[in-house]
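Left out: one protein chain. Kept in place: all the others.
A and B are the chain letters, set down in written order, and residue numbers restart from 1 in every chain.
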Amino acid sequence: MKTMHPRLRELAFTLRRFLKNPLSVIGLSLVVIFGLIALLAPVLEPPKYADPYKIPHTGFHIEPSPPSAAHPLGTMQQQYDMLYGLVWGTRSAFRIGVLVVAANLFIGIILGVLAGYFGGLVDEVIMRITDIFFAIPFLVMAMALVVAIGRGLKAVVVVLIILGWPSYTRVLRSDILVTRGKDFILAARASGASHLRIMFTHIVPNALYSVLILASLNIGTTILTAAALSFLGLGSETGTADWGQIISLCRSWIVGTPGNRFAYWYTVFIPGFVISLFVLGWNLMGDAVRDVFDPRMRRR
Amino acid sequence: MSLLAYIVRRLLLMVLVLIGVSLLVFTMMMLLPPGQRVAIYVTNDRVSPAMMDALIAKYGLNDPAPLQYFRWLRNLLHGEFGYSITASSPVLKGFARFLPVTLELVLYAAPLIILTGIFLGTLGAVRKDTAMDHVTRVLAIVGFSLPTFWLGLLLMMIFYGFLGIFPPGALSTDVRNIVFSDPTWHPYTHLVTIDAILNWRWQVFWDAFYRMILPTLNLVVINSALIMRLMRSSMLEALGQDYMMTARAKGADRKTLFRRHARRNAMLPVITISGITFAELMGSMVITETIFDRKGIGWWMAQAALQLDVAAIMFDVLFLGTIYVVVNLVVDLIYAYVDPRVRLS
Partner (left out) sequence: MKRLVVVAFILLAAGGIIFAAPAIKNPDTFIYATIGDVVSMDPAVAYDAPSWSVLAILYDRLLDFKGADLSQFVPKLATTVPTVANGGVSKDGKTYTFTLRSGVKFSNGYSLTADDVAYSFKRDMITDPDAGPAWVWYQVFLGSGGSRGDDGKISVAFKDIDAAIQAKGNTVVFKLASPYPAFLSVLAGKWGSIVSKRWVTEQGGWDGTEATWQQFNNPATGKETLFDIAMGTGPYTLVRWDKKVELDFLRNDTYWGPRPAIKNGVCKIVDDLATRKLMLLQGDADVIYVPATNFPEMANEKGITIYKNLPSLDTTGAHFNLNINAQDNPAIYSGKLDGNGIPPDFFADKNVRLGFIYAWDEQAEIKDGFNGNSTDPVTFIPKGLPFKNTKLESKPHDMPKAKQYFQQAFGGQLWDKGFKFDLLYNSGNLERETAAKILAENVMSLNPKFQIGVRGVEWAEFTDANKNKRVPVLFMGWSPDYPDPDDYAVPYLSSSGYFAGRQSYKNPTADDLVSKASVELDSTKRQAMYYQLQQIWLDDAIAIIFSQPLRQRFFKDWVKGYYYSPMESQEFELLPVLSKKY
C-alpha cells in the first residue's frame, strides 16, 4: 500500500474511530441484525398470501393468545401471528424510514442549496416557508393530513414527507453559507466555473455531512412518529405487518385477568420493545456518526 | 440595529409566518370534499343525503375556498373562532377550559425536564469517558428511542393496573366538585394545584398532584434526553476552548472552572433547546394526555384532527404556532443578553 487518496484515508480513520466506540458497534449491530431480518423475511417467515404483508391468522377471536409452539411470540388481538408481523414489519419499517428520510433529504437539499447559494429573495422566500412549517405542530398536522388523505401506511408516508423536509433545508443552508465564503469557492468562481458546477462539485459535498448525520438520526424518529400515528388510530389496516399497527392493538390489553394482571404482557411488551430496539440502533449509530464526523470533536 | 427595531421586525415577521401557517393549514383542509368536512356535524347514523346537503349549505362548506378563508379571517378579527364539536362549545370556551389542564402539566414537567437534562448532561461531560458518562449517554439515547405511548402504557399497566395507585384523569370527582361547584373556592389561576395552595385546600392539591406524577414521569423520561445530549456536547466543546486551557494553566481549581466558565457558555444552546422544549411539550401532550385521560389541549387536538373539526384545528395550530414563534423570539433575546457576542441580525 502506497499513499492513499486523502479522502480514503479520512474514511479509514473515521471507520476506525467509529468501530472503537462500543456504543456505535452496538448500534451498528442492531441495525445490521434488523437489516438481515428484513432481507431474510421470506425465509424466516414464508408468506401465506399473495401479499406477504398480510399476517396469517386462525379465526378472528379477539383475545390475544400467549406464546406457544405454533405462535412463538403469541398472537395479537384477532389472532394475528406476532412473530410473522414483527419480521415482515421490519421490512415495512425500513421501507418507511428509508423512503421518508430519502424523500425529505431530496426536497431539503434542493431547497437548501437554492436558498444558500442564491441568497436574496430566493433565500428569503424559502426560509419563510420553512419557518411556517416549523411553526406548525407536527403531530397534529400529521394527524389531520392523514385523515384528509385517507388513513393507511401510504398516507402516513406521504404526510411525513410533506412535513419532514424543513430541518434539512435549514441545516444545509447554514452550512452552505459558511462554505460559500471560503477561499476555494471564491477561487473557483474567479476561474469562471458555472454556478451549477460550483454548487455540485464544491459546495454541496462539503456541506453534506451534517445533513447526512441528521438523516441517520431521523430514521428512528420517523419510525416513532409513524408508530404514534398508528397508535392514534391512523395507521394501516389491522392484520398488516406494520409495527405501528401491531402496537396500536395492545392498547386494550394493558389490564390482564383477575389472577394475573400481566396476562397479556406479550402483546403489550414485545412490539414496543422491538420498535425501541430498532430506533435505539439508529440513534446509537447516528450519535456515533455525529461524534466521528463532527470536526470539532474529531481529533480529540 | 437597535433592539426596538429588531423586535418590531421580528414581530412583523411573526405575523407573516402565522398568516402563512393559517393559509397552509386551511388549504390542506380545503382539499377535503365538503361531504367529509360536514361529517363532524353528523351526530347520528340516520342522516339522509339531502340532510347532509342542507348541512353543507348551512355551514357554507361548498363556497369557494378563498371565500371560506376570508370568512374565517374576518370572524377571527371579530374574535369569533367558530364552534368546535369536539369541545362541545365555541372554540374559545373550549380553549379556556382545556388550557389550564395542559399548562399545569407543562409547568411541572418543563422545569424537571430541563433540570434533569442539564444535570445529567453536565455530569457526563465532566466525567467524560467514565462509567457515569456512558450510563447517562445510554440513558439519554434509550429515553430518546422509546415510543411515548408505549412507555405511557407500561407505566399505566404497572402503577394503576397492578399496584392500583396513580389513577388516570386530571381530578377525582370529589375534588372536581370542589373546584367547579364549591362557592368558597376561588379559581385565581385555574391551575388547580396553585389555586389549591392559594385557597389553602390541601386535599385538592394532593389529588391534582397525585394524578400528575405518571404523566410527568412519562414526559421527563422522553423529553429530557435531547437536552441532556445537547448539554453534554456543548459542555465538552466549552471545556475545550482556549480560555479554559488558560484558566486551567493559571491554576484555577476544577470546580470553579466548570461552574464559572464552561457551564455558562455551554448553557447557551441549552437555552434555545429549552425554549423549543417548552413549545414542543405542548405538542407531545397529544399522546400523553390521550393515554392518561387528561382532557387538555393535547387531547383536544387529537380529537379535532381525527374528526376533522376544522374550527378547532385552525385555532390549535395557530395557538401552538404563536407559542413557537414567541418562544423563539424570547430565546433569541435572552441569547443576545447572555452572550453579547451574538449580534441581533
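Simple rule for what comes next: contacts are C-beta pairs under 8 Å (C-beta built on N, C-alpha and C of every residue); 3 or more make two chains touch, one makes a residue touch a chain.
None of the values given here were measured: they were computed from a predicted structure.
Q: Quick one: jot down which shown chains the absent chain touches.
A: So, spelled out: the chain left out of view touches A, B.
Q: For the chain that's not shown, point to the residue among B:Tyr83, B:Phe119, B:Trp185 or B:Phe319 touching it.
A: Considering the complete complex, B:Tyr83 is the one touching the chain left out.
Q: Looking at B:Pro66, B:Pro111, B:Gly169 or B:Pro187, which residue reaches the missing chain?
A: Selected residue, touching the omitted chain: B:Gly169.
Q: List every residue of chain A that touches the chain not included in the displayed model.
A: Against the left-out chain, chain A lists 59-63, 78, 147, 150-152, 233-234, 237-239, 251-255, 257-259.
Q: What is the set of chain B residues that contact the non-displayed chain in the whole complex?
A: 32-33, 35-52, 54-55, 57-59, 83, 85-90, 94, 97, 156, 160-161, 164, 167-170, 172-174, 176-177, 180-181, 290-291, 293, 295, 300, 303, 306-308
To be clear about the criterion, only the chains that are shown with their structure count from here on.
Q: Just curious, how far off is chain B from chain A if you go by their C-alpha centres, in Å?
A: Chain A and chain B have C-alpha centres separated by 24 Å.
Q: In the complex formed with chain B, which residues of chain A make contact?
A: 23, 128-129, 131-141, 143-145, 147-148, 220, 224, 227-228, 231-234, 247, 250-251, 254-256, 261-262, 268-269, 272, 275-276, 279-280, 283-284, 287, 296-297, 300
Q: Which stretch or stretches of chain B touch chain A in the complex?
A: 13, 16-18, 20-21, 24-25, 28-29, 31-32, 36, 134, 137-138, 141-142, 144-150, 153-154, 156-157, 161-162, 229, 233, 236-237, 240, 282-284, 286-287, 290, 301-302, 304-306, 308, 313, 316-317, 320-321, 324-325
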